[in-house]
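Left out: one protein chain. Kept in place: all the others.
Residue numbering begins at 1 within each chain, and the chains themselves are lettered A and B in the order written.
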Amino acid sequence: MDVVLLFLMIVGLLLVGVPIAVSLGLSSIVFLLVFSETSLASVAQSFYQAMAGHYTLLAIPFFILASSFMSTGGVAQRIIRFAIAVVGHFRGGLAIAGVFACMMFAALSGSSPATVVAIGSIVIAAMRQVGYTKEFAAGVIANAGTLGILIPPSIVMVVYASSVEVSVGRMFLAGVIPGLLAGFMLMVAIYVIATIKGMPKGDWAGWREVGASFRDAIWGLLLIVIIMVGIYGIPGVTGAIFTPTEAAAVASVYAFIVASFVYRDMGPLADRDGAGKIALWKKPQALVTALFHPDTRATLFDAGKLTITLMFIIANALILKHVLTDEQIPQSIANAMLSAGFGKIMFLIVVNVILLIGGQFMEPSGLIVIVAPLVFPIAIELGVDPIHLGIIMVVNMEIGMITPPVGLNLFVTSGVAGMPMMKVVKAALPFLGVLFIFLIMVTYIPWLSTWLPTSAMGPEIITN
Amino acid sequence: MSQRRSFRGFEENAIALILGLMTAVTFVNVVLRYVFNSSLIWGLEVTLILFAWLVLFGISFAVRVTAHLGVDALTGIMPKRLAHGVALFSAAICLAYSLLLLKGAWDYWAPFAGLYQTEGRWFPVGFDETTRDRAFYVTDQVPMPGFLRFLEGLINQGEEYEKLPRVIPYAILPIGAALLLIRYVQATIRILRGESGTLIVSHEVEEEIDALAHSQKDA
Partner (left out) sequence: DPTKCDDGEIVMKFSHVTNTDKHPKGIAANLFMERVNAEMDGTACVEVYPNSTLYNDDQVLEAMLQGDVQFAAPSLSKFETFTKVFRIFDLPFMFKNMDAVEAFQNSPTGEAMKDAMVRRGLQGLEFWHNGLKQFSANKPLLMPEDAAGLKFRVQPSDVLVAQMEALNASPQPMAFSEVYGALQTGVVDGQENSWSNIYGQKFFEVQDGITETNHGLLDYMVVASVDWLDSLDPAVRDQVLTILAEVTDERNAAVAEVDNAARQAILDAGGVIRELTDEQRQAWVDAMKPVWSQFEADVGADNIAAAQEINASM
């Protein structure tokens, strides 16, 4: 009962416009002061340890930073050019290329809104130019952008892995097949709609353009290779080089180098006032000045700011988690659900419903921090694979991102497309149906998530 | 005004610098391990401390620029007077949060600095002079920089610190909480004066979008 009051307080505060982080934090503090003996200092300890005590969460600022360098550094345009060269000539080709580009950018970036911003801001404008409706374009990108958290790397997976202590590397592998499948399903849906409605198709620009655009995009796409080889190694050639967290830091450094010295779309070698890009050998001091260049500083700052707002929510969600644990709430909920005789199927339905409702109010990472420890013990008890559970949660978060009232992708898309949010909601609806079917598939076909990590890394061990 | 702007510049630079340092230390450790088979044994711990600093220092800045996420579905459709009242209520909630966080942060940090915790469960009603000193508590691996040796005499009864004492990294807690309180007081004043109507941004990345659209026009 106390817990119901706690959750009502959180929702109530959210609805009157209190920041998400403060709603979570103040409700937890009040709960702690009223119902437990635990000190206020423990709240401060939880807050500090949310960062300093969670090594895996360290991947968040790094993946955000890598993604910022990728977006400002011109990687997105080059990926889109390549995507158009490959699939632009189909019926609905530019939309399909938009999904393809989102999938590729998702493999570089850990966040869905970042994917929408990077790809959407270019593709939506391009789609309108060749005659798509604004609504169709926005609907496609809002949906395809959600792949940012399903195709590895993924911030939401990092948060899940950290809260239930499963391997981040395993979670990343688990997202590969579902990510490809979801992208493919979206493309098929677009192709069907485009054929029925007679939507525009582009011209086949030839293999030469495929090759040229690929060569132009290769430096960006190489990052996928670096991350994957770095985390998993190449059998017979090298072992892994870094942990998933370190991979994110290496990705940031690589993206900075590509953006500043290869593409030269930012930093000291960039084109200023139409004077053209400067070759590095003409300005070798750029190797040092790039580190302090205003563009670098601005990118670091932007990524830092995003990290701060995200971690403020996660830290307060962790305070809530600490308070709930302190009062042994997860055990009582687990006992209640188990004694109610829940089976595996019923449990998964309940998890889906909780997350879909929670996703209407909460930011995905914060929601996962709270819900994962509540449902994890039950999942283990019922024999649900923790990795499978994680992917189900991620797909739920994807859907939460394109449904009101809190849908990060909706906000971003409405900003990028210059459309009112409710119009975006309507535009996203047909493709939301696709994601919903996909959620059901992922929920009831566990091997979609578990096959790849199990074959690559052996069976999951549950140490808890 | 110019003073305020320069502090904003300082905050922005600090945020960029901390994130840059975190990335650099982590990257260097990867290179050291893979190429040179060695490591900065303190690298991981320092990065984690910087991570905590980044966030705890930055949250007040994010209040200053109204960057914290929230839900405006309901407040957005309220009549203006009601919305103003609700915004003031939200501001009061945020003030209460930062006050409680500040007390918690002080109580947590003070023993590490050899200072007294406050008395009272939620409202500070004085100092607890029986607070047990925790100034001896050092970090796991962070080396003690020479310029901080004065702390040994100041708080550690002259005993030598082999590692950086925890009082230093944890200091960001009361500092961050105090800055947060100041920023929420300022935000409340802005709402009272009608200069601002909200504490949250729902359209989270608008600024980034603008920046991006801008940078693409340049490219």
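Methods note: contacts are C-beta pairs under 8 Å (C-beta built on N, C-alpha and C of every residue); 3 or more make two chains touch, one makes a residue touch a chain.
Here the structure is a predicted model, which means the values were calculated and not measured.
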*Where the complex has a chain not shown, which of B:Phe27, B:Phe57, B:Tyr108 or B:Tyr184 is the residue touching it?*
B:Tyr108
*Which one, A:Ser71, A:Ser213 or A:Thr243, makes contact with the chain that was left out?*
A:Thr243
*If the hidden chain were put back, which of B:Val138, B:Ile168 or B:Leu199 would touch it?*
B:Val138
_If the hidden chain were put back, which residues of subunit B would touch it?_
33, 37-39, 41, 43-45, 108, 111, 132, 134, 136-138, 140-141
*Identify the residues of subunit A touching the omitted chain, counting contacts across the whole complex.*
37-39, 41-42, 45, 49, 53, 55-56, 165, 167-170, 231-233, 238-245, 322, 325-326, 328, 330, 373, 457-458, 461, 463-464
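Keep in mind that, in the parts below, only the chains that are shown with their structure count from here on.
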_Per the contact definition, I'd like the list of subunit A residues that touch subunit B in the complex._
13-23, 25-26, 29, 33, 39-45, 47-48, 50-53, 55, 57-58, 61-62, 65, 71-72, 74, 77, 113, 117-118, 121-122, 241-242, 245-246, 249-250, 252-253, 265-266, 271, 291, 297-298, 300-309, 311-313, 315, 361, 363, 404-406, 408, 411-412, 414-416
*Residues of subunit B that touch subunit A when the two form their complex*: 12-13, 15-20, 22-23, 26-27, 29-30, 34, 44, 47-49, 51-52, 54-56, 58-59, 61-62, 65, 67-75, 86-87, 89-90, 93-94, 96-97, 100-101, 103-105, 107-109, 117, 121-122, 169-170, 172-173, 177, 198-200, 202-206, 208-209, 211-213, 215-216, 219
